[in-house]
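All protein chains but one are shown at their positions in the complex.
Let's look at chain A:
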Amino acid sequence: MGLVHAKDVTPNPQGSRLNLDQVKARVDKVKIEGLGRTKDDILTDKVQELFKAKDFQEVILGAHKVRSKLESLECFSKVGVLIDTSEGPDATPDGYQVVFQVKELKRIAGSVKTLMGNNEGSLVVELKAPNMFGRGEKITAEYSRGWNRTIGLSTTFYKPLRVLNNTSLSTSIFQQGSEWMRSGYKLIERGMLLDLAFNSNTSLRHNLQWEGSWRELECLTRSTSFLVREQNGHSLKCSVRHIAEYDKRDAAVFPSSGSFFKLIQEFAGLGGDIGFLKNELHFQNNISLMSDVVLQTSVQCGLLNHVNNSKTSKICDKFFLGGPLSLRGFDWRGVGPHDQGNSLGGEFFWAGGLHLFSPLPFRPGGGGFGDLFRTHIFINGGNITASSSDPYDYFRNIRIAYGIGVALRLGQVARVELNYCVPISAQKYDHICPGVQLGVGLSFL
């Protein structure tokens, strides 16, 4: 006698399907069709991992990975994948062959596009020679013109390096003209930039740069402050820069979680007549409070030090604070010392903001157009001063403004904000901007 514990045999939910990771597979051959000028050596590196696949699922996933790697080379306009059983005398029983069908980019491509920068839209005309020498090198020539009368010209040579993933070297020659109404000056920069970009881990990106630039400062009008006029003329800046950027946000615009961190360090004075050490830090953190409500904290600060008595810094090296992208409730560059209406900038600044983002009330157009919008309430504050030995000075005379507004996402990178701002603390020389303020840009406080 005994008990029999019996169970119904429940049908395997995946029984009817084929379990791909159970299917043994081996990649015998990888073929890339459609190559012209592209060299083999950069491609063999990229497809290596396909040969490690043990089952069919890994083959498929691997093929997708390789495909996106090939696309990221920016050599091909189209990459197709074909997986087939391998044939021929060398074929193994579980053997497969993977064929990538690529179409190379034309030797020269041109484009005309509009760009949204920091409160400025610009038209960019670009001429590009992709994959020049067959290893992903490219040369671009660019002309841009913004509605704030900024004009840029640049030629860049870009080369990916094979030693490490995501490592690239680029050099560019540029000329950039810009007009700063609020500070009463016009700046023309001409120079050369060498840039080495690499990742030290998956989400921490570094740029090491060397820049040599000839800057020409001019007054915009006759009524420009004499303190700005004094700095007119030519100067030469030679500097090395390190930029570290860490981005764990789930989206660049309206993120709901994650944090972002950027550190810019610049040392000028390796030649030329400009010398300073400049450190700038940007930090942003997002916490999802309720289903759709996000609390965003952001902090920015920067410090400019003089390191050499014989070298100086000019007004264009200084920090400025205020405006719809930084300290809302104040005019562009409206915080800090002014002379005859021109903002003079400072050597130290900090600013912090606290935002509460939520979707539009009652969610009109939800799931579509309405998702591009957010409402937010915010309070932000900050200060800008000359550098001082007493850290307490940095926290005197804090400017504060709060407000409410609507923000609109433009593409995946830019946003437009329409805010009603109420400044609650200001200094006598600040230019405040109470009421409605419009901001368009990439990076906001």
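The criterion applied here is as follows: a residue touches a chain if its C-beta (ideal position, glycine included) is under 8 Å from a C-beta of that chain, and two chains touch if they have at least 3 such contacts; residues count from 1.
As a convention for this text, contacts and distances are computed from a predicted model.
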Omitted chain, identified by the protein name its UniProt record gives, among "GTP-binding protein", "Bardet-Biedl syndrome 7 protein homolog-like Protein", "SUMO-activating enzyme subunit" or "Metaxin-2": "Metaxin-2"
Residue, one of A:Thr92, A:Thr221, A:Ser257 or A:Asn308, that touches the chain absent here: A:Thr221
Contact partner of the left-out chain, one of A:Gln48, A:Ser68 or A:Gln340: A:Gln340
Selected from A:Gly36, A:Gly233, A:Gly370 or A:Gly411 as touching the chain missing from the view: A:Gly233
From A:Pro130, A:Gly382, A:Gly405 or A:Pro423, residue that would touch the chain that is not displayed: A:Pro423
Touching residues (missing chain, whole complex) on chain A: 214, 217-219, 221-223, 226, 229-234, 236, 271-273, 338-341, 396-398, 423-430, 432, 434
